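A single protein chain has been omitted from the complex, and every remaining protein chain is retained in its original position.
Think of it as A and B in the order they're written, each chain with its own count starting at 1.
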Amino acid sequence: MAQRSDITHKYLRAKKKFPNVWCAGCGIGIVMGSLIRAIDKLELDRDNVTLVSGIGCSSRLPVYLDFNTLHTTHGRALAFATGVKLANPKMHVIVITGDGDALAIGGNHFIHSCRRNMDITCILINNQIYGMTGGQFSPTTPTDSHAATAPYGNKEYPFDIPKLAMGAGASYVARGTVYHVTQLDQLIYDGIQKRGFSLVEAFSNCHTYFGRLNRLGDSVKMLEEMKKNALPLKAAAKMPPDKVQGKLLTGVFCDVEREEYCDRYDALIQSLQGK
Amino acid sequence: MSMTNHSKPDKTGASHNDSELIDRYEIRLSGSGGQGLILAGVMLAEAVATIDGKNCVQTQSYGPEARGGASRADVVISSGEIYYPKPMQLDMLLALSQEACDNYYHDLRENGLLIVDSHLVTQVPTTRCIGIPFSQLARHEIGNTMVANVISLGAICAISGVVSEAGLIEVVKRRAPRGTEEKNLAALQLGLVEGKKAKDRIRL
Partner (left out) sequence: MAENIRLMQGNEAVAEGAMIGGLRFFGGYPITPSTEIAEILARRLPKVGGKFIQMEDEIASVGAIIGASLAGSKSMTATSGPGFSLMVEGIGYAYMAEVPTVIVNVQRGGPSTGLPTKVAQADTMQARWGTHGDYIAIALAPQSVRETLDLTVRAMNLAEVYRTPVTLLTDEVLGHMREKVTIPEEGELEIINRQKPDVPASWYKHFEITPNFKSPMASFGDGYRFHVTGLTHDEEGFPTNKSVEILAKLTKLRNKIMRYLDDICQIETDGMEDAHVAVYAYGIVARAARQAVQMARARRMKVGQVRPITIWPSHDKKYKEIFSSKNLEAVIVAELNQGQLVYEVQRLVPKHVEVISLNRFDSELITPAQILNKIKEVR
């Protein structure tokens, strides 16, 4: 652990930005650790890494890290990221977003980013609720769960994030949880390496709102529940469908090769310039 | 608040006694959508601006009316600076449909000149009018109804003299779709001849 902590500290804006805004026990910090370890393992030049985020608890992540960091307006992280990436295709562009940011207000940008297949890694931290504004239901809040704006239970149906991303055309789609940290490190590592649009859903806990409003206990209890409920896709494939029902499937949902947008655009430039 | 209808110029306003307006010639090419009148307007303006070297502004009417209904392109020509970009009182109106003739005739100034497609515009509002069967000439003499607009450009050139023949020839060469240059140039020549004949006939 000591060694890991050293790695983490190498990338923090420790003197400037701490303490952070997250509640004690929040899973977002775990995702931040996974992201740092993935970047460190990839030995990326940090001048060539840009983290882009929108608005919400998860979107506060970039400010703590010593990269190029861009904290945008609500839902628009992917749109800003698209501009950064296309203007400078050498840049590793990583978007940190949440379920409300990416799928409600930013839903349009999300599906079109999947479709466009620009080499952007989108880490979507799904805690099933709007945390920063006080626990309103989000596009991933389960049906009948309680939220500040669903006092009688949520009447809507949630998005299945991997299915949404695959349907929209993402090249790499994976889901991990903040309990299964080693796997999450690997999924983010693979997502960054993937040339094309990659979506990594990091399933996380908001014990402060989602947990409290639904009597799910503290962060430890929620992590334990994650441990119990998660089911790797490979294991699920060998199980009867009724046993898979209601489980949180984890692993790589899709990993396909499609020519990347900036590569295609660069080829266009080359051909127009007669090179 | 002042709200006058632009299609009926305010007679209390501009008149050609205004010194600034003497060197200003206003043409409207009008008809139905699909007759190629906006393209004709652009070609006229391009010849005037890039070859004859005069100043020129070309505007047009877009919108639902550009699809099948009345369609128009306006060209203002001057050797001086053009301030107001749209016509105030037309010096010349080309109407290739009865509807266009009816709609825009009132925009013509007192001694303005009306040119109509004599086959398509059967009721002319004035005797100060030149009729040339552009669409029939296009069909029977050139073998393509699409070139009626270019024939009319030739006629405008011969009748008004505001654009040079050389200018129009150059622009027709530039703008004609590949493979149709000959037909379009023939159409232009036909328009020049017919325009001259009509002008002699009416002795303006």
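A few remarks follow.
The rule is short, and it goes like this: contacts are C-beta pairs under 8 Å (C-beta built on N, C-alpha and C of every residue); 3 or more make two chains touch, one makes a residue touch a chain.
Keep in mind it's a predicted model, so treat the numbers as computed, not measured.
If you put the hidden chain back, the residue from B:Val57, B:Ala70, B:Cys129 or B:Ile142 that touches it is B:Val57.
Residue in contact with the omitted chain (choice from A:Ile39, A:Ala81 or A:Ala202): A:Ala81. Contacts to the hidden chain, counted on chain A, fall at residues 16-17, 46-48, 50, 52, 62-63, 66-73, 76, 78-88, 90-91, 108-109, 112, 265, 268-269, 272-273.
For chain B, the list of residues touching the undisplayed chain reads 1-6, 9-10, 12-14, 17-21, 42, 45-46, 48-51, 53-60, 62-63, 82-86, 88.
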